[in-house]
Each structure stands twice: as C-alpha cells, then as structure tokens.
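Every protein chain but one is kept in place in this view of the complex.
For chain A:
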Amino acid sequence: MEKRVTFKGIWLPLLLVLPQILITAIFFFYPAGQAIWQSLFIPDPFGLSMQWVGLGNFEYLLSDRYYRASFVTTAVFSILVTVVSMGVALYLAILADRLIKGSGTYRTLLIWPYAVAPAVAGVLWLFMFNTRVGVVTWYLGLLGYDWNHVLNEGEAMGLVVVASAWGRISYNFLFFLAGLQAIPKSVIEAAAIDGAHFWTRFRTIVWPLLSPTTFFLLVVNIIYAFFETFGVIHTITSGGPQQATTILVYKVYSDGFVGQDLGSSAAQSVILLFIVSILTVVQFKFIERRVHY
C-alpha cells in the first residue's frame, strides 16, 4: 500500500518550498538568464553601450577553429583527469580496505591533499617541474630526459592533468573506501570459500556493488574537470604552449577578463551550460541503467 502525505490546500506546500524556489531563482535562474541575455549582444567593457547581434556571438565562436579545437582539448583533459583520479583512488581504497593495522593514519594522510586549493596545487607541481629549478626536472635530466612543458604540448597536458587529478584522488578515495566497506563481508567470504580468486571476486561482486559510488564519482569528477580546474591551468600553463591546455572554461575567463569581450564570454557560458545539460542527461539516461543500487 502506498503511503503518501497529502496537503489539503495549495498555499502551505507552496510556502514550504518557497525558500528553495527563491534560492534557485536568485542564484541560478537569474544569472543563467543574464548570461543568455548578454550572449545576444556585443557590449563595450564599461557598460556604456550594447549592440544587438542576435546569434552573432555564437556564429563568431563556432566559426573559430581554435574554439572548436578547444572542445577536443577539454574532452581529452576531462577524461584523463577523471580516469587518473578515480583509478588511483580506487587502487588506494582497495589497499586501505585490506589493511588491518594503521588504516586510520593511512586514511587521514591520504585525505590531506584535498584541502589544498587548486591554484596552490598548481604552483606546487609547477615548482617540481619547473624547467630550470624543478626537482623532478633535474632528476629527469640525470636520466637523460629533457623535460620542457613550456614548449612541449604533451608534457604540458600531462602536467595539468596530474596537478588537477592529485587533489581529487583524496576525495574519490574517501567515497571508494566507504563504498568498499559497505559491501557485506559475508558475500565476499562466501565467494572465497567457493574458490573465487581476488580478481574474480572483484569483477563479479565488488565492482557491481560499488557501481553507485563509481557512477556518482564519475558525474562529480567530470564536472570538476570541466569547471574547477581553472586555477591549475592558470598557474601552470595559462592555456599554453600554443593552445594545448586551453579548455573551454579557461577561454571563458580569458575572453571575459583578459580581452574584456563580455559578449563572447557570455556566449561561451551558454554553450557550456548546454554541454553540461547534455552530459547530465546522457549520464543519467544511459550509464545509470548499468548501475545496481
């Protein structure tokens, strides 16, 4: 039998959801609406005049092959950050889950990097890989490898991916560990008694039972890679060399705040809004079907 609390009138429920609606409207719908409105104009930086261009800003952007290339860069970057941060986190979580002694310390230590702000993380990694004074660069030099992310596009991309993924590993680790510990030990023991090896147990029991956590992290990490890695890129490469690390969000910043081209910047925000909507729909429609709750 279905249990459902129902209200008699319309006013009380409306009043109860009003705070939520107000917050959403003021902090989400209003700015998003503003962005859409502004994307239809070319304004001057000081707000002295605005010129209606309709979809001109979008035409301008999409006809720019460097902007189109930025989509590919963003996709590569986001996938790499997500895979690296989740892969390493899962590996560490599995190890921590099997630990008997000292797991508390181990866990605490692993969580620390999460407290480091992206821009600071960027500077830390930049120091290690600085082409002149970096420690890692120096050791690589001893091995005969000439590290130069200032000119080498692949190395630059690798560096920003690692710096972005690093702090994220902690966060993912926490969720994976919690997910692993929520799997009933009896199920795993039963499989072990039946002669299933670790890898078989992982594939047939742990991974499926962990899938809600993995799915959640996948969504959260992709959104992180899309929007919050700005600080890392700004401090390490400023989008270079050439345009190797210019992801979409970085271009929004540089057009808006370096170029003072607010029309183009707003149009890019709208495009991002669109991409994220599609991504979310795809994730919940298709990937969620494979998740076992």
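We adopt the following convention: a contact is a pair of C-beta atoms (placed from the backbone, for glycine too) under 8 Å apart; a residue touches a chain by one contact, two chains touch by 3 or more; residues count from 1.
Following the convention adopted for this analysis, contacts and distances are computed from a predicted model.
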Name per UniProt, for the chain absent here [options: "Spore gernimation protein GerB", "sn-glycerol-3-phosphate-binding periplasmic protein UgpB", "Cytochrome bc1 complex Rieske iron-sulfur subunit" or "Hydrogenase expression/formation protein HypE"]: "sn-glycerol-3-phosphate-binding periplasmic protein UgpB"
Selected from A:47, A:102, A:144 or A:195 as touching the chain missing from the view: A:47
Missing-chain contacts mapped onto chain A: 42-48, 51, 53, 60, 64, 66, 131-133, 150-153, 238-243, 254-255, 257-261, 263-264
